[in-house]
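A single protein chain has been omitted from the complex, and every remaining protein chain is retained in its original position.
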Amino acid sequence: MKKRIIITVCAILAVAVILGLLQALVVPKYTSNAEGLLTGEYYAEAEGHDVIFVGDCEVYESFIPAVLWEKYGISSYVRGNAQQLTWQSYYILEDTFRYETPKAVVFNVLALKYGEPQKEEYNRMTVDGMKWSPSKIGAISSSMTEEESFIDYVFPLLRFHSRITALEADDFKYIFSSKKVTHSGYLMQKGIDPMVGDAPTDGREELDYTLPETSMEYLEKMRELCAENGTELILVKSPTNSWAYWWHDEWDEQVREYAEEKGLAYYNFIPETEAIGIDYSTDTYDKGVHLNVYGAEKMTDYFGRILAENHGLAELSHSEETTSAWQERLDAYYKDRNS
Amino acid sequence: MQFTSYSFIAFLAILFAAYFLSPKRWQWVTLLVGSYVFYAFAGLDCLVFILFTTLSSYVISRLMESALKRENDYVAANRDAMSKEERKAYRARAKKKRFHILLWGLVLNFGILAVLKYTGFAVYNINSVVSLFGGKGFSIPSLLLPMGISFYTFQTMGYLIDVYRAKVTPERNIAKLALFVSFFPQLVQGPISRFGDLGAQLTAPHKFNGKTFTFGLQRILWGYFKKLVIADRVLTAMTTMLDDPAGYDGAYVLLLIIVYSIQIYADFTGGIDITIGIAEAMGIKLTENFDHPFSSKSTKEYWRRWHITMGSWFRDYIFMPISVTRPMMKLNKAMAGKFGRVAASKTVAYIASGVTWFVTGLWHGAAWNFIVWGMLNCLVIIVSEALEPAYKKFHDRFPKLTASAVYGKFMSVRTFLLMGVIRSLDCYGDVGLTFRLWGSMLTFKGFGAIVTGGIFDLGLTAADWLIVLCGIAVVYFVSRASARASVRERLYDRPIMSAALCGLMFIAIIMLGAYGFGYDASGFIYGDRF
Amino acid sequence: MEKLIRILTELHPDVDFATAQDLIDDGVLDSLDIVSLVSQIDSEFDVTIPAEEIVPENFNSAKALFDLITRLDEE
Partner (left out) sequence: MKKYLRFICLALALMCVVFCAACGGDDTSGDNEGNSEFDTFYVKFDNVTIKLGDKADGVIASLGEAQSRTEIGDCGGLGAQVKYTYASFDLYVLESKTDGNIIDQITFRDDIITTPEGVYIGMTAADAKTKLGDPTSSTDKALLYTDGKYTLKLTIEGDAVTEINYITN
């Protein structure tokens, strides 16, 4: 009888190991769309940042930590994701505070317009990369659409098992490691795809211009979290010029009111596009929706001056290994930029 | 709560633990609580109906029991004072009184089932008749259909009839009866158990036994393999063909018939394997519901191997009683004079089986296609019964041929296809449409299209079809092996091989199963129609 | 008893009912045969076999069937 128990236990262990291997094999490697790898890359350099950026694709395409360090000596990291919803920003911020306490947090306000989860794929790309913590559990339970179930996050194999019949070479190549795709969270886009025709004068008609309660509620929770940690929360709206992601005046008005009421700084960079020097014939890689690296450098330079002058982030002192770490990151950034 | 949902797996694990940890005397209580928790997941308002059925059956069974006791005491007390005829008359009168009590139970419970399941169907038919004369029909009410009502109602009525026939002593403890009515695994799709077989087992204590528990888990695993790897995967191709019957006619109908036969076999026997496995893990033996149905050589044999418990229920509680009722006997006597004894008795049998098949069809679902399905099955059985002498002559003329294995295989394939054709009434839904499609099937239109790749744009890739084919091969191999001797018994003697195979099976289910996000949690075919 | 055997052989001429012991279990007699048998017994022996008595034990052999008929007659 004892022999039988031993065999059963060994069999269970063997099955567990095999399933673990299969899980590593079938989980998407996101080599074709790098947005799935952004969250996970933070943990490799999760200390010594003065500023943390959170938000959706506008934030990781508009601000370059390397340039912020080079020009203003500000150490920063961009924890952005494709369509990162406001509650996901909150939980990622909560997760960040478990590693370090930045002096300032910058939140891109476009995501406030989404009141409920949009697509399961976005949830997975944002949340799967997080290390397991109460923050990850919070992120999952607040983002799940109805068809999703919590166990699919605990065991991604249950969600991605059907990819076994659609494996690619990268699934084997990156089975245990993952490709590095960002420069401290900035996803470099070197392409130039100018905006065609005359600039749009208005975005799509929206059903209702009041910002959803859920996103405002989590914005408030972010503000409280920053206040608790003595961190300044700064709201920004990155420049964009497309009818699809149009920042309607009603939204701008509501965020301005909220910022004044809570004493937060709020910068809407759309009207200041000329002042920043952004030219949509050279500084965008997708016809005006997002900035490419050249546009982002102008944007970061402009925003860096604001941070230094208005938010006391000038002449910051850093430890020896932070400075040397940034030296390497700068070299890597320029190597990638000019290649 | 579908069998294929994660929450059911968690529920099962908790129930097993609670069942074996609770003290022997209270084990059946844990089972009862578990069954009602399972049932509550299907909707609290359904509880009302299952409680009503339990309560009414309890009261009626006790009334019949006391009536029978009074009858026996009376006869015993005056045994000598009464002559044989008097005694016979008294027994007949007492039996009629007991029958009345039984009738209350049947009317009450079948009444609920009829109202909930068939009102819509009845109103629909009334509407179509009324609209013939230009009237405006009634609005069809949307009625709540409690989970498993068809199964637990039939099982409980079987119990009541057994009590009436004094074949079973009624259960005194209403909670124990409640467990028999609501034993959760068989709620979704049977098997329909008899109180004589299951009643005592449910309330008897069961010590944890490694062997039966492993056997139970293995059977559950086997059920999930058939359900998730084969049935649910093939379902995608079926729904594509069913969504556009006009587009997929001709040879596609034949393809659908074969695919549906595979799908319903894997889905139904898989579900029953899970049900029987769960019971077996807890030391409870449920009646087998299938016995290699696709090896049957005739329709009659098929219906002794497919959904056995339903067939035996209808035979014992509808077919037999009908054939011994007075009108039937009078009809038999009347016809015996004119057409001879054998012909008369045969007609009685045919009428009785016609009625039984009508009720079977209706029980499967509240729609004409199910009734036509039932009647067609009946027709095939009666025709093959009537042609019996012709078959015998054919067998005598070619003894070598008919005894050969090839002819045996031919008969199995013939029965498989015949049953598949009739069964396709289930999925096409509309009787007229189905007959037209059967007609177009004979033209074999589009056969070329299927073979040259048409089969791959039904929603299943080549890999999917390969997985399904391997699944079928495994099922075929295992069922052939189990025909000789119990596979699990032989595996039990080789623990390493058994553990390896179970591990492999588990991995196959996790990797190749059609479940989770992207696959809609498709309930069991029978589960959908309660 | 001979009358009963005669009825049985009419249904299935190729079976020797005198000696056969498990007509039901071997599937010699199926539900259709049983029903025709019951109705013939009713017309020939004027004994109605109630549904609860239609169980394999009573129909497995001609002798068992005959005992059932006599028992029902006296009761």
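Letters A, B and C mark the chains as written, and numbering starts fresh at 1 in each.
The rule we apply is simple: a contact is a pair of C-beta atoms (placed from the backbone, for glycine too) under 8 Å apart; a residue touches a chain by one contact, two chains touch by 3 or more.
Keep in mind it's a predicted model, so treat the numbers as computed, not measured.
Within the whole complex, the absent chain has one touching residue among A:E146, A:E205, A:E228 or A:E274, and that is A:E205. When the whole complex is considered, the residue among B:P23, B:P141, B:P327 or B:G453 that touches the unshown chain is B:P141. By the touch rule set out above, subunit A reaches the unshown chain at residues 32-33, 35-36, 56-57, 61, 82-83, 119, 121-122, 125, 196-197, 204-207, 242-245, 286-287, 289-290.
In this text, only the chains that are shown with their structure count from here on.
Among the pairs A-B and B-C, the greater number of C-beta contacts is found at B-C.
Centre-to-centre separation between subunit A and subunit C, using Cα means, comes to 83 Å. Per-chain CA centroids place subunit A at a distance of 54 Å from subunit B. In terms of their C-alpha centroids, the spacing between subunit B and subunit C amounts to 29 Å. Within the complex formed with subunit C, the subunit B residues making contact are 84, 87-88, 91, 165-167, 300, 304, 315-316, 319-321, 323-324, 328-329, 332-333, 336, 341-342, 344-346, 348-350, 352-353, 381, 385.
For subunit A in complex with subunit B, the touching residues are 1, 3-4, 7-8, 10-12, 14-15, 18-19, 22, 120, 147-149, 151-152, 157-159, 161-162, 164-165. Residue ranges on subunit B touching subunit A, taken from their complex, read 6, 210, 461, 463-464, 467, 495-496, 499-500, 502-503, 506-507, 510-518.
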